[in-house]
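Working notes for the structure below.
A protein chain is absent from this complex, but the other protein chains hold their places.
For clarity, chains are labelled A, B and C in written order, and residue numbers in each chain start from 1.
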Amino acid sequence: MVNHRKKRNLGKWRLLIQTGAFLVILLAPFLNHYFQIDFIQGWYQSLGIGKLWFVSPLEGLESILVSKIIYLPLLIGMIIPILVALFLGRIFCGWICPINYFCDLSDRFGRLFTRRRFRRDRLVLSRKLLWYALMGEILLTLILGAPIFVFISPPGLIGREIMMAVFFHTFALEGVVILGVLAVNLVTRRFYCRYMCPLGALLAFIGNCRKLRVVQDQTACNECGLCDRTCPLGLNPSLGEGMSAYCWNCGECVDNCAHDAISFKWRR
Amino acid sequence: MVNHRKKRNLGKWRLLIQTGAFLVILLAPFLNHYFQIDFIQGWYQSLGIGKLWFVSPLEGLESILVSKIIYLPLLIGMIIPILVALFLGRIFCGWICPINYFCDLSDRFGRLFTRRRFRRDRLVLSRKLLWYALMGEILLTLILGAPIFVFISPPGLIGREIMMAVFFHTFALEGVVILGVLAVNLVTRRFYCRYMCPLGALLAFIGNCRKLRVVQDQTACNECGLCDRTCPLGLNPSLGEGMSAYCWNCGECVDNCAHDAISFKWRR
Amino acid sequence: MKSLGSAILLVPQAASAGDLIDSPVKTNRLRPPGAVPEEIFTGKCIRCGRCVEVCPYKSIVPQDIKAGIHAGTPLIFAEKIPCYLCMKCVQVCPTGTLLKIGMEEVRMGLAVINRHTCVTWREETLCRTCYNVCPFKEKAIHLDRLRPVVDEKYCTGCGMCTHGCPITDKMGSKAINIEPLFASKSVQW
Partner (left out) sequence: MKSLGSAILLVPQAASAGDLIDSPVKTNRLRPPGAVPEEIFTGKCIRCGRCVEVCPYKSIVPQDIKAGIHAGTPLIFAEKIPCYLCMKCVQVCPTGTLLKIGMEEVRMGLAVINRHTCVTWREETLCRTCYNVCPFKEKAIHLDRLRPVVDEKYCTGCGMCTHGCPITDKMGSKAINIEPLFASKSVQW
C-alpha cells in the first residue's frame, strides 16, 4: 500500500452524493405511492422536483428528432443538465448515475476481501467505441422511430424497476440489462460506461471543452503510475488523459496521487 | 488625506445619475396616482417610459423558465438591459440601483462625521458566493414555480414600497428586506451586492467580456493602495481586478487614484 | 349552480398541482383582465407592479408577503373596487401575464346571482342595480320577468354588479358574486 502524504476526501464526498441521489429515486416512488406526496417524480430520463424539470439530454434530443416537434418545456428541462455537462463534463456519470454507484460499491466491497487495490481490466477496446455507440444509437432510434436503446438505458432502468416494484410489486423483464451491465463490469471496470453508454457519450461530447478538468503537475509527478491504475475508466491521467473528453471527473486519481501532482483545475 | 493631482468628477456624475434615477421611481407613482399621467410606470423589475419597455434580465429569464412560454414583447424588453450589460457590465448596480444609491449616501454621510475616508470591511467572504447565489436563486425559483427571490429583490422592493405608500398609504411587510440589506452594508460595504444579489450576478455574468473596463497603468502606479481601499466591492484594482467580472464600473478607484494610474478604457 | 360547483373545485385543484401555498384567487378575488391561467400566473408575473400603477381606479392591489409565493401579484377585490374594463393594465404588462385582449373578451370570472339573498328574486322589492351598472346591459345581464339573469356568453366578470349590489350577507357575500371560473383553465404548451 502506498503511503499518502495528504489524503483527500473526494471519494467520500462522491459516495455521499451518489448515496443521496440513489435515495431520491429509491424513496420517491414510496412517497408517491403510499403518501401521495408527488413533490419528486421520475428518475434519470426526467426528474421532477417541485416545478423544476430535468430532462436527460439524450432522451430529449431523441424525442425531438423522432417526433420532429419542438416542445419548449422539454428544451427548458434540458438546460440545466446541458449546462452542467458544458461546465463539469461527464460528472453525472461519475457522481450521480446509480450504475456507477453500484460499480463503486462493488469495488469497495471487493477491496474488503482482496489485497489488490485495483482490479485489472481483462478486455480493453478502443475508447472511440463510445462515439460509435452514440451515433449507432441515434441512427437506430431514427430508423425505428422509437428511442429503443435509451429505453434500456441502465440508469433509467434502475429507476423504472424500483417504481415497478413499489407500484406493481413486480419487475419488468428488461431489468436483466442492469444485471448484464453490472456483470461486464467484472470483466473490465465500467465496461459499459467506457465503450457502450450513449448517454455518457453525449455528456462527454458536450463536456469536451469543460471548465473543470483533472490536471497533472508534471514537476510534482514521480511517475509512480498509481493514477493510471486507479482510474475506473482505464485512462492515464499521468499522460494528461484527464483533459480528454473521456474523463468523467470522478476524482479517483486526484484522491490517490501520493504526491499531489494531480488536481482539479477550473479553466477560465 | 492624499493630495489629488487632478480631481476627476465621476463621483459627482454618479450621484447625479443615481439621484435622477431615484426621482423617476419616486415621482412616477405620484404622477400616476394623483394626475393620471402614466407616461412612466413601474420600477426595476420592469420600467415603462412611454411605449418603451425595459425588463430586468433576471426576472424575464425566470418568467420564461417557469412559465415555459416565449412572449416576444418580454424578450424585446430585455434587449436594452442585456446590451448595456454586455458593453458596460454591471453598471446598473453602480450607477442606477437605489440600494447602492442609499449605501453611497450613507457612506457620504458617514464621512461628515469621521476622519476615516474608507470604512473597513468586517466580514470578507469568497467572491464566488455571488455565482452560487444566482444558481441557487434560479434553482429555487424553478422548484417553487415562482420567482421568489427576485420578488424580494431589494431594488424592486424600493419601487414597490414607494408605490404602496403613494397608492395605498401603507407599506408591504417584505420591505424589511431593504432594511436588512442596508444593515449588512454597515458590516461590510455592499455586502448584499458583493455576495448575494442574483441580479447583480447575472449582470456580472453577462458583462464578463464587457467593453468598458477599469484598467491600471502599472508604470504610473506608485502602489499607494488607495484604489484597493476605496473600492466599495473590496476589489483590488491595483492587482487588475477592475478587469474581472465582479467590478461594477462605479469609478470610485478612478476618482481616487492620485497618479492617474487607473482609468476607464474602452476595449475594442 | 354548476358554476358555483366548479369554482369550489378550483382551490383544491390548484393545490394538487403542487403549489406550496394556495392561490388567493376565489370568489370576488380576481386576476386583472387577460390573465393567463392561475396555474402559471405566479410563475409568469414578475411583480413589476405596472398594472397597479397604471390602473386609474386603484382596482388592482398587489398582494403582500402574507400571500406566500403569490406575494406581489395583482388581485382585484370585486366588491370593493371592481374593474372598469379600461384595459390599461393589459397594455403595459411586460410579460404577457395579462394578455392583450379586447374589452368584450375579458373573462375574469362569471357573475352568479344568489337567488336566496337577492331581494328581487326573493320578491321583496324591485332592485335592478346589477342590471343598471352592467357595462354590457341587456347582454351580460338581462331582466326576465323583472328579475336579473346573467348570460355566461357575455359576462366579463368585471364585478361592477357585485360592487353595486346593495345586499351584503353575514358572511360578507353580495347577492351577486364573481366566480373566477376561467382561472382554473390549464395551460396549453
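In this text, a residue touches a chain if its C-beta (ideal position, glycine included) is under 8 Å from a C-beta of that chain, and two chains touch if they have at least 3 such contacts.
All figures in this text were calculated on a predicted structure; none of them were measured in a lab.
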Field: Sole contact to the chain not displayed, among A:M163, A:C227 or A:A245
entry: A:M163
- line: Residue list for subunit A contacting the dropped chain reads 28-29, 32-33, 36, 38, 41-43, 45-46, 48, 53, 55-56, 59-60, 62-63, 66-69, 71, 73-74, 77, 144-148, 150-151, 156, 159-160, 163-164, 167-168, 172-174
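The definition used in the following text is that only the chains that are shown with their structure count from here on.
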- prompt: Roughly how many whole angstrom separate the Cα centroids of subunit B and subunit C?
  reply: 38
Message: Just the number, please: Cα centre separation of subunit A and subunit C in whole Å.
response: 51
Statement: Expected list for subunit B, residues touching two or more other chains, is 66, 68-69, 144-145
- line: Where subunit C touches two or more other chains simultaneously, the residues are 18, 20, 43, 189
